[in-house]
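Every protein chain but one is kept in place in this view of the complex.
Up next, chain A:
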Amino acid sequence: MTDVTAMTATQIAGLVATGAASAVEVTQAHLDRIAAVDGRVNAFLHVDTEGALAAARDIDARRAAGEELGPLAGVPVAVKDVLTTKGVPTTVGSKILEGWRPPYDSTIVERLRAAGTVMLGKTNMDEFAMGSSTEYSAYGPSRNPWDTDRIPGGSGGGSAAALAAYEAPLAIGSDTGGSIRQPGAVTGTVGAKPTYGGTSRYGLVAFSSSLDTPGPCARTVLDAALLHAAIGGHDPRDSTSIPAPVPDVVAAAKLGATGDLSGVRLGIVTEFGGEGAEPGVMATFREAVDTLTKLGAEIVEISCPHFRYALPAYYLIAPSECSSNLARFDGVRFGLRTGDDGNRSLEEVMSLTREAGFGPEVKRRIMLGTYALSSGYYDAYYGQAQKVRTLITRDFTAAFERVDALISPTTPFVAFPLGARTSDPYQMYLADLFTIPSNLYGGPGISVPCGLSEGLPVGLQVMAPTMADDRMYRVAAALESAVGTFTPPAL
């Protein structure tokens, strides 16, 4: 048998379905790979060896019993540590939840189990999904398999690094401002942010409730679509979940893979025309645009005048919501408790717990949000940011009257060296310049590898209207069929 860790999820599922490989063999191969390379990558915070092998044995037994299994049965998956997993540690990359074993599964994890996938473990992330490099993880940064001195993006850098390091063929991420797409771009993998409400947030430890969107990560567009279909759809436990079926993203990825984009109109956002982006990234992007044209797409330039305000609006809305969402981490019911020596008041214990349990970026955002929501400032900050959000939505709506989808580089720069941007928060925030508008609007976005710049991957982002997730998969798959996939140097 060839090395299954080098295979796509689609190929692995085929092997398991035909009995050419057992789910246990596939799982063991990935566990071995993790054991071999994760010391250098640090993609995983927790590897659930026993749980994974048990799940794999269950799949093999069910297949042996002649049970009809889904298209991803037996395929290993890595799950970002932002999703609750029953009995399996869930830390959100924070000291404040160290050792917490949730009593319940998130909907996404439930659906992964129902689809017959095998969860390998939990992946590293910036604490509470706040960051673009995993350097804000309380458990040390993950490293980019393309160059282990560089960041793998964030916040979902662990999931992206696990894919690029062939530790897992599939992974789950969550995207609040770009946390699936930007790590995908800088690791040469595929990451899709579904329509907000298209994937359930139940069991996703909240950062910013109105923006958080769990979604699929993979090494190919088709694999991402298969994973998207498995986890997506209405969930009555999430009030913001959309009560409609997921668009047929798998069919769209297969259609795109034929390499024909004739009749598809794509818009390039004028406001993303190079300002702040590395020249190498822009050059690679422009080559990809030429490729899309050759595939038959019609390219037009579209102005979205309010996108320039997306970053500031985001940095009011997301911290505001986070300041409230993170209030529950107080040492009373779960997680870390500090200073409870019998002499301190409840307030002191809460305060010491939060002081010790939260890292600097989380504290910065809690303070920002607390300030933005406070009496007398609400209208000027939170209220104003919500108005900007409406204007950005209008920009998208107007654009989608003219084009089927918008395209841009996913992120302004390739993977940067560890430590390069931690001293200046704003430089870090710029990593999400091109991804944040979709979060504010609620529409889907995907990052697909489109080439290399100075030997490092560059991602192209496709943004589609809400509940038209299929469109972005078609465009991304077409590009992938033309430019191929990208393999990092051996670790």
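Methods note: a residue touches a chain if its C-beta (ideal position, glycine included) is under 8 Å from a C-beta of that chain, and two chains touch if they have at least 3 such contacts; residues count from 1.
Convention: contacts and distances are computed from a predicted model.
Per its UniProt entry, the chain excluded from the display bears the name "Aspartyl/glutamyl-tRNA(Asn/Gln) amidotransferase subunit B", taken from "3-phenylpropionate dioxygenase subunit beta", "Aspartyl/glutamyl-tRNA(Asn/Gln) amidotransferase subunit B", "Putative ABC transport system ATP-binding protein" or "Na+/H+ antiporter subunit C". Per the touch definition above, the residue from A:Gln28, A:Ser303 or A:Thr370 contacting the chain not shown is A:Thr370. Of A:Gly51, A:Gly93, A:Gly153 or A:Gly203, it is A:Gly203 that touches the chain left out of the display.
Considering A:Thr27, A:Thr90 or A:Ser453, the position touching the chain not shown turns out to be A:Thr90 (whole complex). When the full complex is taken into account, the listed residue touching the unshown chain is A:Ser320, out of A:Ser320, A:Thr338, A:Thr410 or A:Ser453. Panel shows chain A; residues 83-84, 90, 92, 97, 100, 102-104, 106, 201-206, 208-210, 236-240, 320-321, 323-324, 327-330, 332-334, 342, 346-347, 350, 370, 373-375, 378, 382 of it touch the chain omitted from the view.
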